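The complex appears here without one of its protein chains, the remainder shown in place.
In this document, chain identifiers A, B and C correspond to the written order of the chains, with residue numbering beginning at 1 in each.
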């Protein structure tokens, strides 16, 4: 039924770690569940807290069954009290626990921004490194289905602006698992933003515990003509676009950003230095968004600037809230074709 | 005493509107108080709500005496309940009032981001234009005095990312008055962010009611070599820097941004097209900040890109929370000398 | 869940309330019920492309409260807002058109089922952020107080919203300033699949009003007469300057949290619970009382559904014939001029 519709946009996305075709496969959803379960088994300080985490549905299946394995002491349903509960999770982190706080939608996090940005983000620095907050906050971002303005936001830029937070956005099952494990073992607050339309995507998913480093982007396709930097759901679209463009003789280099904060500045700049052209594809609003920071990184570095052959392009959402009507959603959201036109424009203009 | 120290960094800032030297003068603080009082006298829908607005201190003097003139029905002290009270103000706006909600510090607004960003910002669009929220939120940004991480933030980038909000940051008494009047008569939610260190600054301040348009930046100094775009407290520093640089033969064009959202894209781009060099000076963090958006605007426009002679530079805060110790504050914050070096670097690099 | 197992209507109450009012209460409930059932019927076509939160089983609350309101009294509501909107006077046409994503929808297709507005009827909007609408009603109350316009503001919210700090902040302010606001908490004992008792330490919503020095009443939310009487009292108190009240109305949602299906199949709740509450149907039990008490003639009652079906058909055909928004509409309505 469509009110829970989750579409996998692509079934296969190359990760540098999946060269072996014999590897085990699994879904993005499985990846999150596996990472959580493994960490809970390995480290008794890890626990899960959030609205509906003990529910039959298990937050789109990502926490399903944990309650049966770990019981209500470590899989804790929460009142609808986002700010307070974030502070509770933060307090537990201060006491040495590694809480995983789960939100059905990132849209609810503005309620808890005070605890996230004024408290969790600042606690280490404000106390001279004498405290640490190993807190992971999972939240679902991006498209719903006619969900309108209050249930469809992508707020990575908001969190990324605050020093002290880390922000990751996995685009593949492999990264979903590896980044969640890294987040849970990080000694700092991490916003882990997953995309609802990726849950059913399958891909390589090793059974063992492995980490994908926070702060490292992933060069998933090499090319000489244009650099496409893509985030979350846009990664699959960027790969599709790159394939199409390849047929037209335009060789795209595609980078899956994976971590929004801290940004992998080096990889971003070195790729743009190589191709001389930059297209950024983000799931969020363009204005004052993550894509702006990436353009700024290109423009303020001398070597990158000198390599630039033409203007950069942002494929990101227009400056309006999400409309409900599907005919407007179609205009609002972007697809591979928008990346293709952006790349073509970038090539033509330079 | 220093715990309430407010330093006027500059006594004189040219505004395009102050060509006549005989005009009346007044302080930034007076400007805010006058605008509020005039609007309350003119329109009975205007009222003031906030912690301490009826207090003897009157929010650094900016609401002083209003309680005596308009009484407690229109000058309303508030519980410490930022999210709820923002919703209350928004509700009053829906009912046709024009509330002015006052916060001592923008640092408290993360508590009310849900009402600001999920409600006030979206109400018009989400209901197809069938409702309007003429709500003005004043908040004090920027430097304190050893105030540390939770009492010194500049959060303009956060608000600017959300479609539906307007964000203004006056840098002079003239604009402080004219922008507050425009904000109060705007039919949309406006974040009016004032800088604490500007309260004592004096400048031209006409007695009559006048509006400074929201969305228009102010070209306050013409020059051919470099464009400096400055925000709030940085405007005075940019002018100082420009003067010094003029002595060295570098002619800076200085733009007082005034409105963060919607940005005056045209003026920004046309100035950069003229000078070919861009320096942005912001009171906030550099990463994912307003300065990134301005660089992006330059880089994604073909004519502007073609005019660029070298990399752009952001003079903005490093990616750490505000430290308390004054020796660290000195490293953390920027002064005119930082703008001067940035400009020199911009000129050298291109 | 400490509610009486039967829905009983006292003969005195039925006698004291004008027949016209009783009939309207019934009609409103039935209009809501049939409206929601029409959605259940059509939703699988996937032409209403937005999430729907149905209020089947909870109709008595919207009907009982809104019957006490004037057209220009203010109302704010939440994600489960169809019933509130209908009871307060929005037309089914603009609702369906909205759900079908058309320009003629109450929000020009931009809001979907979670965002209902009709300012001409005092409906100022609904928030899909739990608790988000509560302070707004306090704000409209503050406006009424400043303007002395004698309007009353009503806000509908769930037991889940009672968890949120914003309820506390809003109720305190309303009580502090004695604002004309009626807080109606529809306690259906669940927030999504979370039981009230797994979220609230003391499941006594109505009593909590006392902590703010304001009246709180707990009523059977499946009994439209109880709701009507409680709201009558609260609205009168508000209108006469006596400040806010809290009405907790216990009830049950028959369908899953979102969408047209029941949820016991998925294991979210038990079938017994649903059966228990279906027996306590607010519409059927009230119809029975009206019929058996001889208060409304069988003929009159029998004619009501048909009128509603006609209304529904007209509304639907209005919706489906209406145009979709043009692509340019995406960029409109961001700012109000």
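The definition used in the following text is that a residue touches a chain if its C-beta (ideal position, glycine included) is under 8 Å from a C-beta of that chain, and two chains touch if they have at least 3 such contacts.
Computed from a predicted model, the values in this text were never measured in an experiment.
Asks: According to the contact rule at the top, which chains on display are touched by the left-out chain?
Replies: The omitted chain makes contact with A, B, C across the full complex.
Asks: Just one of C:64, C:112 or C:165 touches the chain that is missing; which is it?
Replies: C:165
Asks: Check the options A:61, A:84 or A:318 and report the residue that touches the missing chain.
Replies: The single option touching the absent chain is A:84.
Asks: Determine and list the subunit A residues touching the chain excluded from the picture.
Replies: Touching the chain left out of view, subunit A contributes residues 47, 73-74, 78-79, 81, 83-97, 99, 114-115, 118-119, 123-134, 163-164, 166, 187-188.
Asks: Which parts of subunit C are in contact with the chain that was left out?
Replies: 163-169, 172-173, 175-176, 198-202, 204, 207-208, 210-214
Asks: Of the residues in subunit B, which ones touch the absent chain?
Replies: Output for subunit B: 1-4, 51-52, 55-57, 77-84, 107-108, 111, 144-151, 318-321, 323-328, 331-332.
Note that only the chains that are shown with their structure count from here on.
Asks: Sort the other chains by how far their Cα centres are from that of subunit B and give me the top one.
Replies: Result for the farthest chain: C.
Asks: Which chain has its Cα centroid closest to the overall Cα centroid?
Replies: The most central chain, going by mean C-alpha position, is A.
Asks: Quick one: report the Å distance separating subunit A from subunit C, using the average Cα coordinate of each chain.
Replies: Inter-chain centre distance comes to 37 Å.
Asks: I'd like to verify one number: the distance from the centre of subunit B to the centre of subunit C, where each centre is the average of its C-alpha atoms, in whole angstrom.
Replies: Subunit B and subunit C have C-alpha centres separated by 42 Å.
Asks: At least two other chains touched by the same residue of subunit C: list those residues.
Replies: 105, 107, 109-111, 115, 127, 129, 132, 165, 334
Asks: Where in subunit A do residues touch two or more of the other chains?
Replies: Only 83, 107-108, 111, 148-150, 319-321, 323 qualify.
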